[in-house]
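I have a structure I would like to understand better, so I am pasting it below and will then ask my questions one at a time.
So, chain A:
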Amino acid sequence: MTDHYLVLSAILFTIGAVGVLIRRNAIVVFMCVELMLNATNLAFVSFARMHGSLDGQIIAFFVMVVAAAEVVVGLAIIMTIFRSRKSSSVDDANLLKY
Partner candidate 1 sequence: MTGVVAAGAHQTGESAIFWVLAVISVAAALGMILTRKAVHSALMLATVMFSFAVLYAVNEAPFLAFVQVIVYTGAVLMLFLFVVMIIGVSSTDSLVETIKGQRVAAALVGIGFVVLLLVGFGHATLPKTTGLKDANANGGNVMGLARLIFTKYVFAFEVTSALLITAALGAMVLTHRERLRPKPTQKQLSKERIKSDRVAPLPPPGTYARHNAVDMPALLPDGTISELSVSPVISRRRTGEHEDLHGASPEVVARQDTKTVKAVIDKPVEVEEEEQ
Partner candidate 2 sequence: MLTALIAIPAIGALLVALLPKGKDALAKRAALVVTLIVAVLTVVMALRFKADGPRFQFTEKYWWIKQFGVHYAVGVDGVALVLIVLSAILVPLVVLASWNDAERSGGVDNPPKRSVKTYFALLLSLEAMMIGVFAATDIFLFYVFFEAMLFPVYFIIGSYGGPQRSYAAVKFLLYSLFGGLLMLAAVIGLYVVSANAGHGTFLFDELRNLHIAPTTAKWLFLGFFIAFAIKAPLVPFHTWLPDAAGQAPTGAAVLIVGVLDKVGTFGMLRFCLELFPGAAKWFTPVVLTLSVVGIVYGAVLAIGQVDIKRLIAYTSISHFGFITLGIFAMTTQGQSGATLYMVNHGFSTGALFLLAGFMITRRGSARIDAYGGVQKVAPLLAGTFLVAGLSGLSLPGLSSFVSEFLVLVGTFTRYKVPAVIATVGIILAAVYILWMYQRTMNGPTAEAVKGMSDLSKRELIVIAPIIAIIVALGFYPKPVLDVINPSVKQTLVQVHQQDPKPTIAEKGSHQ
């Protein structure tokens, strides 16, 4: 049964990744990143159950904390960029190039 969770996790992870690639709104991109993190968390949790050890859950817990921190900083950055560039599209922030 547990491997089903892994498959679900893989699918959601990939959906998240594809979302990062195709969406231009920075906020949505962030949401996709969150989705990917959640997908891995699911995998961790099911592995924890599979191995009968709580370490997986601990990791998932830490991932959540780090994700929260990341979201805070990331959204702040989005805000700053929006303030100066009046846009939340990741394609508009493309000055760092050749």
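Quick note on the criterion: a residue touches a chain if its C-beta (ideal position, glycine included) is under 8 Å from a C-beta of that chain, and two chains touch if they have at least 3 such contacts; residues count from 1.
As a selection rule, all candidates are chains of the complex that A comes from, given by their letters.
These figures come from a predicted structure and were not determined experimentally.
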*asked:* Taking the stated C-beta criterion, I'd like to know which one of 1 or 2 contacts chain A in the complex.
replied: 1
*In the complex of these two chains, what residues of chain A are touching candidate 1?*
1-8, 10-19, 21-25, 27-28, 30-32, 34-35, 38, 41-42, 45-46, 48-55, 57-58, 60-62, 64-73, 75-80, 82-83, 86-89, 91
